[in-house]
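One structure is given below, encoded as structure tokens.
Note that one protein chain of the assembly has been removed; the remaining protein chains are unaltered in position.
Chains: A, B, C and D, in written order; residue numbering restarts at 1 for each.
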Amino acid sequence: MAILDIEHVSKFFGGLAANSDVSFSMEQGMIMGLIGPNGAGKTTLFNCITGYYPPSKGEVTFKGTRLNGLQPDQVCRLGMVRTWQKVRPLAKLSVVDNVMVGALARTSSLRVARELAMEQLKVVRLDHKPDFLAGGLPIGERKKLEVARALATKPELLLLDEVMGGLNPAESEEIIQLILELKKRGLTQMVIEHDMKAIMRISDRIVVLNSGEKLAEGGPREIADNPDVIAAYLGERVE
Amino acid sequence: MLQIRKLNFAYGDLQVLWDVDLEVKQGEIVTVVGANGAGKSTILRNVSRLVRPTSGSITFEGTELSRVPSHKVVEMGIVQVPEARRIFPEMTVTENLRMGSFVKSTRKDRERNMERVFSLFPRLAERKGQLGGTMSGGEQQMLAIGRGLMGNPRVMLLDEPSLGLSPLLVRNIFEIIKEINRQGTTILLVEQNVFQSLRISHRAYVLETGRVVLSGPGAELLDNAHVKKAFLGI
Amino acid sequence: MDRRPLLSRAPRGFSVLGLVLFVAAIAALAAFPSFVKKPYVLHMGVVLFLAIIQGQAWNVIGGYAGQYSVGHAAFFGIGAYVTMMLLELNKTAPWVGIWAAIAAAVLLSLVIGSITFRLRGPYFVLASISVTEIIRLAALHFKDFTRGAEGFLVTEIPTLKIGATEIEFFTKRPFYFAALGLAVVTIIANWAVQHSKLGYYFQAIREDQDAAHSLGINPAFYKNVALAISAAFTAAAGGFYAMFVKFIDPNTVFGLDVSVQFVLICIIGGIGTILGPVIGAMVLVPLSEILRNPKGLVQLGIVSSDSGFVRFIEANLSNAHMLVYGILVVVVILFAPEGVLGVIRRLATRLRRRTPSRGRTEPAATA
Amino acid sequence: MKKMLAPALAALSLALPGAGHAQVKIGFINSITGPEAPIGENLTNGVDMAVEDLKKKGVNVQLIKQDDTGKPQVSMSAMEQLATGDEVAAVVGPYTSATANAVAKLANQYKVPQVVPAAAKEEITKQGYDFVFRLNAPAHQYAQSLIDAASELGKPKTIAFIYESTDFGTSVAAAGKDFAQKKGLKIVADEAYQKGAPDYRSTLTKIKAQSPDLVFMVSYVADAILLMRQSREVGLKPQAFLGGGAGFDTAQFESEKDISNLVFSVTQWTPESSPAAQEFADRYLKKYGKKPTYHAACAYASMTIVGEVAQQAGGDRKKIQEALKAGKWNGIMGSVDFRDYEGFTNQNELVMPVVQYQGGKSVTVFPKQLAKKKAVYPFPGWK
Partner (left out) sequence: MNVFLQSVISGILVGGVYALIGIGLTIIFGVMRVINFAHGDLLMLGMYATWLVFSRLGIDPFVSVAITGPLLFLWGAFLQKTLINRVLNALPQNQILLTIGLGLIMSNSIMLMFTSDYRILTTTYSSSSFSLGGISISEPLLVAFLITAVITAALYWFLLRTDTGQAIRATAQDRDAAQLMGINVQAMSVLAFGIGSALAGVAGALISPTYYIFPQVGSTFTLKAFVIVVLGGMGSVIGATLGGLIIGVTESLSAVYIASGLKELVVFVLFLGLLLFKPSGLLGKTRA
């Protein structure tokens, strides 16, 4: 059974369609890449899936539960969590406190939450700075912190929104390794990414969005050779 | 004409541009292509001095811009048509165009420039009294370019003019850019639409995560394998 | 970019030193009236404790949960009115009535929260102000119920009997101990909240509501919880104020200046910390008292009654002590937005940097 | 001959070393700043004059002034400080109803004799406080005098009330409504207004629509002027405008000839009442450059009495209280005698004269025995 089903999801803002009739589904344990040019509606789709916007049309089903109308916090408790394109650290809280906030979704004990948090920090290799203020971390570490915080909510599906954006190649590589490691642990992931090299490496399947619609879906190879995708990315070749 | 040397820029601790070198010569169309988030727009924002570079220099006809406040940059003839149009939504077409010639030295040419804009974009002439915010994306883009032309630009900075437009309109816009250049305005263009923009460019730069990785005549880059690789990861 | 301290100041469980200092301070304050008998001094003590309670109460919603309510007079006033009316109209002793006052304020907080929390930023501030204004105007107008502008005056507070001891609320002493007790309870409660899941959730909402939402936190619910906690302590402070000052009317307990005072105590001391409101109160209360009435210093024996200082203030500033408030606010916002506590911290950090042998080594900031 | 007792007591205290020229400390709480300050100033002047006059009589008063800014809670803390910190022998003040009432309770608790000079609220002397004395007439007197005067001058059938929603305003209006009903007048409007937003046009229009025979107003200075200005504007024309003291009984109101003309006001005191009063008024005018209001006179009289009594009692609070209760004085306020009657405790019974502004001058028109001129009634309409 698919862990996530997206059926005919549309989202309108005023008269503008940010997503129209997008459908795809994800299997347990896979990594789904979600790509598309600027303004293609990737982040809007994330918002529709995680409860920030109710979809105007269509359905999102997670582990058999219909998500439409559920709030982000309820979605999180069901086991789906997202990160943000523009990192959103809880700036005036320490690193470990940030992650504890996530862990507290699963426990009310601060002690348990701290242990859980430290574990996640170890996973993302930030366990050497638990007491630093999150707002003072360099961008690469803030991105990792965000992943750790999301992991602390013990998700079954992790949605990553441009975790590599703004990172240098070495940092990006670290994140790629992290994603692959999480996959090895059985975590299902959906990844929005602009770095094509990276997305091609990590994704099992890729969905391409263009001006709100699903343009293509398939394995990385398939996608790279798809002329529609090339046109969407490089512009129409005019002879 | 416009020269960028070793430009570095960071938003906070997020470094966006690394040692960017770029040059625009009189009469050229120069394009910067690159994926989302590569830092293309940031270059233009630095030139227009909406932001201050971390290091490096930007000179326009020999004048170092670091000592020029942003509103003076426009007076020097550097006019930017920003990404997402940024039309003044509560102003009419005419008012928007008038704002394009806010700089004192350009006000005397206002009538003539307006004629020129209306002849380039007859659609705008039909909608003089319409509020900017109520226009379609394509019309807004025309208005944004028209507004830029009102300022007698010597060099025009265009930020993703094709974004969100239908293929037909995209083609149209690029034709007009070419025409503007033919009429004597130097153009620095930032684009995601690689094929279209390279086709009309004299020269182009490829930007990857804040670094210039390739540069050369537009036509050459058009067939360069690296460009494809940079964009599609293949 | 701003240079934030790189190390967290987030609470780290029990600090033995902190606990010892806290207990010592309480003990000293409790013993204080045995040595100093002047009613004026005890009076100032009560005012100070009251300000601390107000600050701590506001801090829960404003400091931790980040919702800048400029309408706390609503809860303060409800606390004062319910306690007062129960005493005056129903002869209910204030230590009983205050629970009803707290309950009323919590109920009110749910109503106000459900209205105002739909709004963010400046709109929230405006909404919180107007809700309170509506209550003030209603209290003024419906005088059959509230006695309107006439207000209420305490006729008599009954004698409190605990075992064999009888406490009469006539002198300053019992008020001093009651205020101290209430302040201690408020501080402990605040500490407990901050060191619980609630505290983490409140701060998460303050730092980034959307991010918090994605981490399983229902912001609307937890903001309401924070407001309810805040309202409860605010109402207690209001009830206490009514009994201590012995007179209330709509303008003195529901006024906009009352709401602003709540915010000021925290802003000046430092927002979102236990110590902040304490410091804020310690700055504001003596300052406004000296400016309003420099004779107080004479009574304390600090200056003589005909000193130039006293004469200067009496001649120039006593009419306008709010002027100094204003200047203080402007200076704090412009130069020390983290409050007095923030300034102290910054100085301390700078001192620590100079002596790198002590404490942990500072990590270099990456560019 | 209780009066003999006081000097005897004073003589006793003289026996104490150094007590002969000891000052008596007297507290004075007043609205020195705040919205009521313009009236408060009259009280301050009156008290200052009293202290000077006392000095001439050999009574050395050390006056401790406290500003209550018109707020009860400030007033109370001022009282506490006077009672426990400065340890004054007695207190004069405060001015407004709300503050005086709040302080009264404390005065009784601390057993500090308090003389209220000019606050109208009934309850102040109705709570059985031994240590609280009031020189001026309470609220019901305001209403009674005015309505009595109007009933005598004409045949009014309806009355409208408009008053500020303060302690003073509601007290006087409440007493007025009570008394009006007793007199068989029909109350056609009862409008309380908020201070600070002085656009009363709508309210006055509404009242005008009821065409009341009498319009009874209770306000402090600024509102009194604006109320009359706007009454003129909307063309409100009853048989008489009745101003319930306070703002309607000030020099500032009097000087607004256009609108004050033919308005009735009730007052605690007029210079016309006795030669002593006239003499006081002249001295006051010379000293402060303006005419004294009843507030000044009440404050002067209160301070004079308290100063004398306190000196004689050697500053002993209990003795002062007893002497105030027992004594009887004659001065610019006429005869002063703090008595218990009709539920009042330590209340001076005072007949309030009614004045009418005629051509920018206030003249006493009621009661008959005090009247200096004939009242103009009914109101002939606006010019």
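The rule is short, and it goes like this: a contact is a pair of C-beta atoms (placed from the backbone, for glycine too) under 8 Å apart; a residue touches a chain by one contact, two chains touch by 3 or more.
Fair warning: this is a prediction, and the values are worked out from it, not measured in the lab.
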item	value
Which displayed chains the hidden chain touches across the whole complex	B, C, D
From B:19, B:64 or B:90, residue that would touch the chain that is not displayed	B:90
Candidate in contact with the missing chain, chosen from D:203, D:293 or D:346	D:203
Candidate in contact with the missing chain, chosen from D:35, D:271 or D:327	D:35
Contact partner of the left-out chain, one of B:6, B:25, B:52 or B:107	B:107
Sole residue of C:47, C:140, C:178 or C:258 that reaches the chain not shown, by the stated touch rule	C:140
Which residue of C:184, C:267 or C:284 touches the chain not shown here	C:267
Chain D residues that touch the omitted chain in the full complex	33-35, 37-38, 69, 162, 165, 191-194, 196-203, 205-206, 208-209, 220-223, 225-226, 228-230, 232-235, 252, 256, 258-259
Residues of chain C (touch criterion as defined above) contacting the omitted chain	68, 70, 115, 118-119, 121-123, 125-127, 129-131, 133-134, 137-138, 140-141, 256, 260, 263, 267, 316-317, 319-320, 322-323, 325-330, 333-334, 337
For chain B, the residues touching the chain missing from this view	48, 50, 69-75, 79-80, 82, 86-91, 95, 98-100, 102-103, 107, 133, 147, 151
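In this text, only the chains that are shown with their structure count from here on.
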item	value
Farthest chain relative to chain C (centres taken as mean CA coordinates)	B
Whole-Å gap separating chain B and chain C, where each centre is the average of the chain's CA atoms	54
Chain centre separation (chain B, chain D; CA means) in Å	78
Of all residues in chain A, the ones touching two or more other chains	138
Complex contact set, residues of chain C against chain D	38-40, 43, 137, 140-141, 143, 148-151, 153-155, 170, 245-247, 249, 252, 293, 295, 299, 318-319
In the complex with chain B, residue positions of chain A that touch it	37-39, 138-139, 162, 165-166, 168-169, 194-200, 211, 224, 229-230, 233-238
Contact footprint of chain C on chain A as seen in their complex	50, 52, 71-74, 76-77, 81-82, 84, 88-95, 97, 100-102, 104-105, 108, 110, 113, 129, 131-133, 135-136, 138, 149-150, 153
